[in-house]
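Every protein chain but one is kept in place in this view of the complex.
For subunit A:
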Amino acid sequence: MAGAALKRLMAEYRQLTLNPPEGIIAGPVNEENFFEWEALIMGPEGTPFEDGVFTAKIVFPSDYPLSPPKMKFVSDMFHPNVYPDGRVCISILHAPGDDPMGYETSAERWSPVQSVEKILLSVVSMLAEPNDESGANVDASKLWRDNREEFNKIAKTLVRKSLNL
């Protein structure tokens, strides 16, 4: 068989197909390349993103799981912890050492214990509870803090957009 990274990705894929967590679907874009995944994430209930289905792309490095994958929303996303270009900024996606926001302890960084499932669950909880201390999208952070109604309105339009409505 092939490399350790590939084996682990296949194992995770199997795991995710057998026991999919609620509101998350993820898998390789095509089965010849297991290092690029697509994930569909349901907006968690009771949040402005409720009912939305957001598409994201996960790209794994060849030394996965020693290095973290990169995740990027393909759907439009307006969220304090998502860069305007869609890249997701959560601490478990950062390798210990680089600290883009300068506030994370190494305990919440990437480690091989993490998995695609955990990343996606963290993203769901990030959607539910933005962390406005680390503003990847400053406009969204500001709006989230100061003008929640406007934020919710934008989120609602994104939800509709994500459903092609």
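Going forward, a contact is a pair of C-beta atoms (placed from the backbone, for glycine too) under 8 Å apart; a residue touches a chain by one contact, two chains touch by 3 or more; residues count from 1.
In the analysis below, contacts and distances are computed from a predicted model.
From the set "RING-type E3 ubiquitin transferase", "DNA replication complex GINS protein SLD5", "Acyl-CoA N-acyltransferase" or "Glycosylphosphatidylinositol anchor attachment 1 protein isoform X1", the protein name that UniProt assigns to the chain left out of the figure is "RING-type E3 ubiquitin transferase". Check A:66, A:138 or A:163 against the missing chain and you find that the one touching it is A:66. From the set A:3, A:21 or A:84, the residue in touch with the chain omitted from the display is A:3, counting the whole complex. Residues 1-8, 10-12, 15, 31-35, 62-63, 65-67, 95-96, 106-107, 111-113 of subunit A touch the missing chain (whole complex, contact as defined above).
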